[in-house]
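Notes follow once the structure below has been shown.
For this view, one protein chain was removed and the others were kept in their places.
Labels run A and B following the written order; every chain starts at residue 1.
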Amino acid sequence: MNVLNEWAFVGLFALMAPVFPALPIVIAWLFRPRKPNVLKSSTYECGVETIGDTWVQFRVQYYIYGLIFLVFDVEMVFLFPWAVAYNEMSLFGFVAGFLFIFLLTDALFYAWKKNALDWK
Amino acid sequence: MELNAISIGFVVFTIFTLGGAIGVVTTRNLFQGTIWLMVSLFGVAGYFILLSAPFLAAVQILVYIGAIAILITFAVMLTRSIARIKERYIRLLPSFIGSLALFLILLLGVTVPIFGAHAPDSIPDYVASTRDLGAALVDENGYVVPFLLASVLLTAAMIGAIFIARDETA
Partner (left out) sequence: MEELCTGLCSVLADSGADAGLALFLSLLVGVLLVSGVPLITVILLIWIERKVAARIQDRIGPNRVGPIGLLQTIADMIKLLSKEDITPTAADRILYNAAPLVSFASVVLLWAVIPFTPFHFGVDLEIGALYFVAVASFGTLAIMAAGWASNNKYALLGAFRVVALLVSYEVPLVFALLVPVLLAGSMSLVDIVNAQNGMWFVILSPLAFVIFYISSQAETGRAPFDLIEAESELVAGFNIEYSGMKFGMFFAAEFLHVFTNGIIMAILFFGGWMGPFYYESPLIAFAWLGAKGGLIYFTTLWLRNTVPRLRIDQIMAFNWKFLVPLSIANLIVVSFVLKVMQELGFAPGDMLNASFAELLPTTIILLLFNGAMIFYLLGILRKRGREARREAHGAHANFAQAGSAAGH
């Protein structure tokens, strides 16, 4: 199988994958009772009517975690090829990868020291 | 264009990319806009697969759908009442001219070899593997300087972002 055939398989898989959960939902749609009323279709908040907007303002900590995650995500993207090429790599190449990780660990410790990792 | 699996794939992914892009600029809701953006970027990942660069496709999905989408949503939720944006950006003509100019520059860039890029006469048989990429990244004759610079850039980005976003009282 060449590379594109493999991905054709994955593509077909991706097309089929949502069908499997959709099937029971569609079958349920055929059989299920339908008796909607205003109260039933209202937002469920423990019997109390929703106060104000649902889209409340969130704390900044979520954003900081998201940001640190993004930086690490990009770092991992670089580290995967490095890990794959590890066996053929010279000592120089290894040290380069080591420096790469080390620099980013610095950033993590900066975040730690600035209390950016605390859930406030 | 002959009809085969690749051209069908190309059309499908183009629909994803352009459809998603249209969704981004037409929706009034920021969260739906994020989802549309992800649809568009998913289409781009498809292009990478058609170009036999599955690593880049996985990176596209991992970084954009896995991280950027989450980050945008978190950022959106930092603001208040994002669901009801009443103002409409109606400067249609300037935006139309601006995007047209950008498109023309990009078109020139890929067709005319001004920027040094030159379309290869034929597609090479050999497709570089992820292992080659990894070896080139840390090779002293390869891309080790950009590789480490990327690390410095990421570190700077993180430090800068924490500096700006962190609570002053902490």
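In this text, contacts are C-beta pairs under 8 Å (C-beta built on N, C-alpha and C of every residue); 3 or more make two chains touch, one makes a residue touch a chain.
The shown structure was predicted, so the numbers you read here are calculated from the model rather than taken from an experiment.
Contact between subunit B and the absent chain runs through residues 4-5, 31-32, 35, 38, 54-55, 58-59, 61-62, 65-67, 69-70, 73-74, 77, 129-131.
On the side of subunit A, the interface with the absent chain consists of residues 1, 3, 5-10, 12-14, 16-18, 20-22, 24-25, 27-29, 31-36, 38, 40-46, 50, 54-56, 58, 62, 65-66, 68-69, 72-73, 76, 79-80, 83-89, 91, 94, 97-98, 101, 105, 108, 111-112, 117-119, using the contact rule stated above.
The rule we apply is simple: only the chains that are shown with their structure count from here on.
Of all residues in subunit B, those touching subunit A in their complex are 5-6, 9, 49-50, 52, 54-55, 59, 62-63, 66-68, 70-71, 74-75, 77-83, 127, 130-135, 137-140, 144, 147-148, 150-152, 154-155, 157-159, 161-163, 165-167, 170. Those residues of subunit A that touch subunit B in the complex are listed here as 3-4, 7-8, 11, 53-55, 57-58, 60, 62-71, 73-78, 80-86, 88-89, 92-94, 96-97, 99-100, 103-104, 106-107, 110-111, 114-116, 118, 120.
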